[in-house]
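For this depiction, one protein chain was excluded, whereas all remaining protein chains were kept in their positions.
Going by the order they are written in, the chains are A and B; count residues from 1 in each one.
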Amino acid sequence: MSMIESAGQARKALPITARVQLAMLAIALVVAFIFPFLASTFILRLVTLALVSALFAMSVDLMAGYAGLVSLGHAGVLGSAMYGVGYVASKTDGGFALQLLVGFAAGIAASVIFGLMAMRSSGVYFILITIAQGMIVWGLATLLVKITGAENGLPGIRRPVVVETEFRYYFVALIVVLVSSVGLFIVVRSPVGFALKGLRESETRMRMLGHNTTWLKFQMFMLSGFFATIAGILLVYLNEFVNPTDVIIASSALPVLMSILGGIGTLIGPFIGAFVVVFLRNYVSLEIDRWQSIMGLTFIFVVLFARDGLIGAVKKHWYKYLDSKGSGPAALAATEMAAPPLQSG
Amino acid sequence: MNVDDVTVRFGGVTAVNHVSLKVEGGQRWAVIGPNGAGKTTLFRTISGEVFPTEGRVELFGSDMSRAAPYQKAQRGVGRTYQVTELFKELTVEENLIIAAQAVTKTRFCFWAPVRVRGEVDEMVANALEAVDLTSARHTRVADMSHGSHRQLEIAMALSSNPKLLLLDEPAAGLSSAERRMMKGLINGLPRDLSIVLIEHDMDIALDLVERVLVLDNGSRIAEGDPDEIRTNQRVQDVYLKFD
Partner (left out) sequence: MTEAAVEAEHVVVDSVVRDRIRVLIITLAIAIPLIAWTLTQMSTLAFFTQILNGLSFGALLFFLASGFTMIFGLMRIANLAHGGFYLMGGYVGITTTLVTGQFWLGLLAGGLVISCLGLFVERILLRRIRGMEKPEVLLTIGLTFVIGDFSLAVWGGDPRQIEKPEYLKGAFQIGDSFFYPKYRLFVLALAILLGSFLFYIDRKTKIGAIVRAGVDDRETVAAMGINIKAVFTGAFIFGAFIAGMSGVIGAGFLSLLPGEDFVILLFALVVVIIGGLGSLEGAALGAVVVGLIDAFAKALVPELSFFTLFAPMAIILMVRPNGLLGRAS
């Protein structure tokens, strides 16, 4: 079989999936821009929160899903950005620009420190180190009263007047999250994104191929930290408040849960997972006051029975459907394998 | 490459005992010996996964005894594994892209998609051609046969344009037809590429190379061209003892 034929077949198979994906994306975008005119402020706020959570979850999934390095302390980065904004807004008379600047600087600084600490580790050790990192940010948040206000948090954070209403802020969040998602989309398709996937599969092999995996992991931390910082800044202006509950370990575990629930190692997975978790949390909390248990049990359930998440389940059925029509990946692989190169040569 | 009087010890075990190996540019060597003779450890020392306890490893004119594997790979050492270690969830092409970009500047790039990078594309295409896997370009590695894995293993090492290729039992687990194919494939590699080959199977090894080093229990017991080795009494003894 020649290369042209096989490439042609691959191209024929792609459009079906790609067309469906594009159609769904278009519908989602239309809905995203139209529904705020119909929804209540309450729902609007919830969706904004889901969008911001989605960005945060995607930044965590860049590490957990693509590189296979699960961080359970990423709320430390998110929270540093939040506290950076909050400190300027609440303790000084710095304007919006300075708030953004300090927020960014704090988030990036946290990423650098976290990255330097964790870049030489992997597997379980990596998880433990990141937990400790996140917890220590929490510890500082509760103890540095003069800077963080401890349990009382930092009040007095205000959005700029132009985007003061929930309605307008929704569009700010939507656009920032969309642009960031495109950014993440580019990252995972870039050479670095590919290298991260290699890291997930085998770090030793990566080193043998000439990749400096330590540097790669630092780079990953910076990229992920950059998007987590953006999420943190969006979140602090959404809540107009920050306190230590924003950096407890549950806040770090949530994006991991969102990623696995939606489908780890994809970008759309964390997005869907974030919406599911945010809405679940809100409606469950209305009924019973046991969110922590629900979250813990969801974690256990997902880890035991649904590690591929919603996207994984959808993909499986979609490919099965395509295969039944003779154009799925298994069918394609079968035709390619029909002439194994070893025998044909 | 020059391995100069290298000794490697793990715990109480001496895996490689004062072994020297000097490979000139374009030369093809085989390292043979029974299981546990220290072949793989010698390889790991050359590639940087293990540091020598004593002695030096020189590569392309400079001392790299303590260089990390990725530094050696950057300088032009390619290596395959006895147990294929591929990125199983990715496609053949993705595997090769990851391998090829390791030695190019593009590996730092996170702002542009992989596809538009011409240099890497060319390296990938060349490697695919060299091992005759072009038709399986978009197949997921986990869906391929063991023989194809072996071919891809070599392509991975080739795709970074190495100057020195270390092949660790490239024919392990292959049928006899596949072995013949693999032999042809290795024979067809560019002549300016230096190759060091580990092989348990003497017949394959000796047909492919100009020089042979025989190890047993971590020590050198013979060295010479294939014909000398075939008739060497000590080598025969060692092999008879184990087979």
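To be clear about the criterion, contacts are C-beta pairs under 8 Å (C-beta built on N, C-alpha and C of every residue); 3 or more make two chains touch, one makes a residue touch a chain.
Bear in mind the structure is a predicted one, so any value in this text is a computation, not a measurement.
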Selected from A:R19, A:R120, A:R158 or A:K320 as touching the chain missing from the view: A:R120
Touch criterion as defined above, residue of A:L25, A:V145, A:V162 or A:V182 at the omitted chain: A:V145
Interface with the undisplayed chain - residues on subunit A: 68, 70, 72, 113, 116-118, 120-121, 123-125, 127-129, 131-133, 135-136, 139-140, 143-146, 248-250, 253, 256, 260, 290, 292-293, 295-300, 303-304, 307
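Convention: only the chains that are shown with their structure count from here on.
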Length of the line joining the C-alpha centres of subunit A and subunit B, rounded to whole Å: 39
Sites on subunit B touched by subunit A in the complex: 47, 49, 68-70, 73-74, 79, 81, 85-90, 94, 97-99, 101-103, 106-114, 117, 120, 132-140, 143-145, 147-148, 151, 156, 160, 177-178, 181, 184-185
Of subunit A, residues touching subunit B in the complex: 1-3, 6-7, 10, 186-187, 189-195, 197-198, 201-202, 204-213, 219, 223, 329-330, 332-333, 336-337, 339-343, 345
